[in-house]
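One structure, pasted below without further comment.
Excluded from the complex is one protein chain; the other protein chains are retained at their positions.
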Amino acid sequence: MEKLLKIDRRIIFIFVALAVTIPLLFRFKMSVPPTRHVISMYDKIDSLSKDSHVLISFDYDPSSKEELQPMARALLHHCFKKDIKVIGMTLYPAGTGLADKAITEIGDEYGKRSGIDYVFLGFKAGSSLVILNMGEDIYTAFQKDFYGKKTAGMKALKGVSSLRDIDYAVNLTAGGIYEAWIVYGREKYNFDLGVGCTAVMGPEMYPFIQAKQLMGFLGGLKGAAEYETLVGHKDRAAAGMAPQSVVHVLVVCFILFGNFIYFTTGRKK
Amino acid sequence: MIKLFITFVFSILILSCTSTAFAMGGGKSEFQAFDTPNDSGKSITLRWPSSPGESDHVEYVVYASTTKNGPFETEALRIKSNDMYEEGSDSSYHLAVVETDKLFNKEASDNGSSIEYFFKLVKVSNLDSTSIGVIASATPKGNWFNSSRLNNFIILIIFSILTLCCIKHAKKVPGLFIRKIKGLDAIDDALGRATEMGKPALFVHGLNDMDSISTIAAINILGRIALRVAEYDTPLKVSNIYPIVLSVSQEVVKESYLEAGRPDAYVEDNVFLAASEQFPYVVALSGIMTREKPAANFFVGYFYAESLILSETGAATGAIQIAATDAFTQLPFFITTCDYTLMGEELYAASAYLSREPLLLGSLRAQDIIKGVLIGVIIFGAILATCGVDFISSIFRPG
Partner (left out) sequence: MNFFKRTIPMIIAFVMGLLMAFQYYVPHESSQNLLKVVTRWGMIISGFAMFIGAYSLFHMHWNRIRQKVSGWGYSIFVFIGAGITIIFGLLNGGEFFWNDKQAGTMFDWIFDNVQVPAGATIFSILAFFMASAAYRTFRARNKEATILLIAAIIVMLGRVPIGTMISQYIPVVADWIMSVPNLAAKRAILIGVSIGVIATSIKIIFGIERAYLGGGD
């Protein structure tokens, strides 16, 4: 019995692998009721009028793609459905490929054109400095878009000269850049900001939500699935809810089982 | 000096109050235009009383001109009549900000700060349009102090003075008490173990760039560790994810070796850029830990999802592991897998603790005093707020 406490971790890994693959093979649907922070982001974008500007900063790389890309796609569906102009950018060098793919794919679905209905500004080095620079003048921070087109005079940026003119900004992040967006962006240039982040970072957002520094928050794959439900376009995130649920239950079972053995054997010694 | 400071703060307070009072003054029923307070001088605020029958179907349009007699052809603002009410006016006034640099051509906006702008308010419904107010004018002016951030400024000044006073006091009265921080005491043991085993020590920077104070704190700790490592003659490997952090780390380690009188022992390649992305960084470091089996691992700075993978791999190789982070979501992972973990502000106290320099220790006392004051304010504010008095929250309102 005691040996079970020192079980080879690879056995645990096998259980986790099975818990992920079996629900993926035998798909079963689960309802995903939206929570208040997701609803508040949805409501904010939904309240914007046609031709408003939403900035999405795709601050993640391929490793966080599975959690954050579905969020990006759901947000883009919502924006394009409402004819909102999307300004995409990234502060991660490896974020360009994912961001470009998401914007062009979803944009094509709605017949949107680059430079007119949306613009993807690409990557710029400097993290918080880029945000500060955009707060003063978006055209000096990004003189050209990802495809090399001049940003000055671009229809998708009409009426926008700095971050102050953005109607809503969403930072999809896998790292600490969201703090820079709050401190150097939202606090300094007064625009509404929402954050979508990996599940492991989720608890970090609560102080900012309560302080009303964040308007809307999507946490992990579940946040993305909730947004997909609200937009009415269930996709990869909703499909991922079944394996995620099973793995969570498995981890709970592991904890309970570990404690059971601990109490029946280990603790006595 | 103190008198001068009080006079300075007091005069700012008066100036900010007068400017706000001036801005909000004027007649009660008129269309007013005034320079927007606390801005760079590129906007004018318009204020006018609301009127009956405001709805989604009725709009307010404001036209602008640079001469009093017009023509008023440039549309400066168009809003629904039931929108943009002044905060705290109980919907009896509208308040809108017009950015003057976007109104006219570039030449006019280049001289924007000296131009007087004239505005004409028109109420438009489906049937007719009515000019409802007299023409108002204002000249935008840049402000040299943002009075809405006065509270923040005062707190900054008080904190700075307190910190400097505590440092000065610590200089006079050395031997300040500082509680034991086991994780920092264990650094010497960890380095000693690495020396005995003839294995390197690995210093892993967090995932934030040089603009993060946690990275600067990590660099401070690195400086202290590098000095000891140089004395012990143990190889120290320092991994980085950002090139600027890399440059600074190289310089810090090199200087430490120089100071220890061992410049020959410094190997440039030991302070390296492992990768520039989060998980490639993890893979590179896991590879180093598995292949080279460092005897001591230091995880210092701000970490994200990679914390558990790094520390779990390190634990599997049998290294002594010390983590120091202010990333509270990662603390449980480090506590579970590392031998010692410095939590939150301990990261910032580490440099003072390791050096025992009175000047640095003095700042810790200032931190404690400020924390005590904040605890008092929070408790007092919570009691007042419970009684329905929001006095404290209005003092600390962000500008």
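Order of writing sets the labels: A and B. Residues in every chain begin at 1.
As a convention for this text, a contact is a pair of C-beta atoms (placed from the backbone, for glycine too) under 8 Å apart; a residue touches a chain by one contact, two chains touch by 3 or more.
Keep in mind that what you see is a predicted model, and the values were worked out from it rather than measured.
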{"item": "Sole residue of B:42, B:102 or B:169 that reaches the chain not shown, by the stated touch rule", "value": "B:42"}
{"item": "Residue among B:62, B:253 or B:295 touching the omitted chain", "value": "B:253"}
{"item": "Touch residues of subunit B, complete complex, unshown partner", "value": "38-42, 113, 142-146, 149, 152-153, 156, 159-160, 163-164, 167, 213-214, 216-217, 219-221, 223-224, 226-227, 240, 242-244, 246-248, 251-256, 258-259, 268-269, 271-273, 275-277, 279-280, 282-283, 287, 291-292, 305, 308-309, 312, 326, 328, 333, 336-337, 343-345, 347-349, 351, 355, 357, 359-360, 363-364, 366-367, 370-371, 374"}
{"item": "Contacts of subunit A with the absent chain, listed as residue ranges", "value": "5, 7, 9, 12-13, 15-17, 20, 30-33, 35, 61-66, 94, 97-98, 101, 104, 124-127, 129-130, 132-133, 136-137, 140-141, 146-149, 188, 199-200, 202-204, 206-207, 210, 219-220, 222, 225, 241, 244-252, 254-259, 262-263"}
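Here, only the chains that are shown with their structure count from here on.
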{"item": "Chain centre separation in whole Å, for subunit B relative to subunit A (CA means)", "value": "23"}
{"item": "Subunit A-touching residues of subunit B, taken from the complex the two chains share", "value": "102, 207-209, 211-212, 276-279, 302, 304-305, 327-329, 398"}
{"item": "Residue ranges of subunit A in contact with subunit B within the complex", "value": "61, 63-64, 92-94, 127-129, 161, 174-176, 180, 187, 198, 200-201, 203-204"}
